[in-house]
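I have a structure I would like to understand better, so I am pasting it below and will then ask my questions one at a time.
Of the protein chains in this complex, one is absent; all others appear in place.
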């Protein structure tokens, strides 16, 4: 997978574009990751619809934000590297970090080979200790209560590693979101946490404006003296630039920063709501592809070829996974304790 | 008690003072309530120290704020009247509302006659359904989660009744404080809640500035579009005026308002920390008495006489309570269900 | 015949119209969704809450204090565990105020396994709920009982926890709810929200009637002589089926549907145990500090000398979660085969 990302990031026909503030290699790398992430989610949805999995939830529509996020992460194990407390829409971030796609398929099919939970947990519930990816939890917002803990360890260690926590807009109504702000901003004990909220303006079926009186979620940071910004998460370029600034601030100042990213939700909440594509929301991938084409960095044909190649590869992986064993019932008693 | 309050509020020698923005009758009434509240707490502390109670907690130092609060409450039962979700430092408010002192002594001594809990709960844990005083709970901040519920009933009913919730500064670190802000400010469903925080800058032994990065707690309301103000809770006159404005706003606009009142904690956290008078913090009663004297509304002799009279009466009540029966062990099974 | 989700919906409609229910709310409880299991579609007092379980329980308590009659939903009981302090508070408000306050509120929440819900859509809540004094706790296993228990819950003066066995929500009943049209298609057309745009849709409620299942009354769903099986919720129909199977082997099992977990019908349980001398308690909550252990303790302490074999509990394995893969879920909580095996073993014990 990492190999492929590289491949996409060195296209044959790079025309230098002064209009775009990022270099072409990076732009094309981002596009490659976004595309792969989208194709992965579409494959997972297809698996669900074919009965190769009980439940789907994931991040199609958030790639423009999640890919730059992944690219900026300092990955590795332990407090000298970034700690990641993600929610269940983060596949694009994992792929951008270099994670192979097949693990997600295995988790979807709940095989014994599922590298994240051994067939125990839902799709999108990554966990990878090697890269400090904390287990994604189903309960909304609890990750915000834990993030200050890893950040404190990092602050203590020194260096530039930070903690990143992500979650949705609706979840900010839980007290844990406030706890994260409180614990990250203790005077003299400010913590290096990048607090991210991806605002798709939905909590399952409930529109944001029906339940939340907060105009911008980033405003909630102000009282705590926490820097904050609301950004366009559908634009990968501005996402990258804004995130870069936020990462740099947190890495060097060792203080929290809240980023609210406005994003789309392209396949509804989850398989429970049908997992069907909506055209009512902006599609960051299509927009980005159009931009790259306008700037001569990509052609429709090239994009189509890439998509076909990735789809083919995912199909092959899905076929592989289909025959892998399910976990043995006797394993339920494994790993209750370390 | 209500009778006495009246008595104090019509003093013999009222000199009209243009310098003070409240009329003398009101000022003297406030003073009377503040004094009675202080004497009550001192009696409760004395009872604790004499072994006539296991635990003391209460509000000496908050009278300048709590008395005006009580005077502005529209008391009665049901949603057409104000609903009160108080914490454990609210005795002065109850007295200003007209509550007799003896109930607090009974609760201190955990007698069967304790009108609030029948000898079951700690001192300061009022409950009076007749006046919509919800049971004071020991768990910090849970009242903030409940307050929107009574406020919604009031909003639905129409009229001008509101919900008032109070708590301390340290408790705002609990998620329930944020929940109160979220639930009070739903768009189009804003609720008539007066959200009060009495900031004494302590949580037991922990100074505010050590654990909270929020400069003014009232700032936390801003993101929610909730009006808010930090006021001097040691000044009964400005407290009255600020509260009056806040009450009027909530009563008529049917929207939330957050008041943070800076107050003192004059006898430490509770009996667990010794319940000894500190001189390190401003004494609102002494300051107010000095002010009234400067304005010719009170004399030192009068103040002393009043204090002696109240103290005498409380002593008499304490003697009465001393001989009242403790609850019978068999009553533990009473009132598990209504 | 209505399924349990429809039965609950009709009960809530009845309760809105006749029992003073003012607020049916929770995450995605209002339009357009009407609840993740459709239990609240088309009702007139529903609304969508913020995503905040503590706020939901707090709101219900406040509403109840102020004379409203709320039915609050926690979307899955798996997400109720950050509110236990508030549930305890709701349960002690009457007692701590020495009888001044009462909180007439209902909390309903889907529980249990059976839909491949993985770690966080498979939890049981009976053990935790029964350890919280001051609540009444019900859990139907049929649509008609769900209807009758919901009416009882909405008439209560005290907090009621209404546990919805999620595996049974879509199972049709065998008895008609009073006023329910006999034709299922007709019922569905009248009260199930349509796919697609629902903004103009209104439910056409049948004229459902009063049918109250009193809190505290168990139901003997099958009479028998050789052993007693006590269960509720998802495992109850499995016990009944197991009893039917075992009848063919000459084993006569009495099956009791507890329906109310607190206060439970000890008279029914003890009478049955006195008759059979053997008892199996079945539920799917994890088996340590499990409500079935309470029932078993009481049976042991009070009926020791009438027991012909050790009383037995069959419950969920003591695991941190239920795994997603089919085999994991099956191995983690009692299935029909496990129940049959346990019943056979108990029946075979010589006194």
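Some observations on this one:
As written, the chains take the letters A, B and C, and residue 1 is the first residue of each chain.
Here is the rule we go by: a contact is a pair of C-beta atoms (placed from the backbone, for glycine too) under 8 Å apart; a residue touches a chain by one contact, two chains touch by 3 or more.
Not measured: the values here are computed from a predicted model.
The residue touching the chain not shown here, chosen from C:54, C:136, C:234 or C:259, is C:54. Interface note for the absent chain: among B:29, B:91, B:154 or B:212, the touching residue is B:212.
Contact with the chain that does not appear here is found for just one residue of A:48, A:88 or A:183, A:183.
Touch with the chain omitted from the figure is made, among B:138, B:189, B:299 or B:313, by B:138. If you put the hidden chain back, the residue from B:91, B:110 or B:230 that touches it is B:110. Taking the complete complex into account, residues 54, 79, 81-86, 88, 91-92, 94-96, 119, 127-128, 130-131, 133-134, 262, 286-294, 296-297, 300-301, 304-305, 309-313, 318-321 of subunit C touch the chain not shown.
Against the chain not shown here, subunit A presents residues 78-79, 83, 114, 116-118, 120-121, 125, 127-129, 134-135, 137, 139, 142, 144-154, 156, 163, 175-176, 179, 182-183, 186, 334-338.
Mapped onto subunit B, the interface with the missing chain covers residues 54-55, 110-112, 117-122, 137-141, 170-171, 173-175, 203-206, 210-212, 272, 326-333, 336.
In this text, only the chains that are shown with their structure count from here on.
Farthest from subunit C in terms of Cα centroid separation is B.
Centre to centre, using the average C-alpha position, subunit A and subunit B are separated by 48 Å.
Annotation for subunit B: residues 175-176, 179, 182, 186 touch two or more other chains. Residue positions 50, 52, 54-55 of subunit C are each in touch with at least two other chains.
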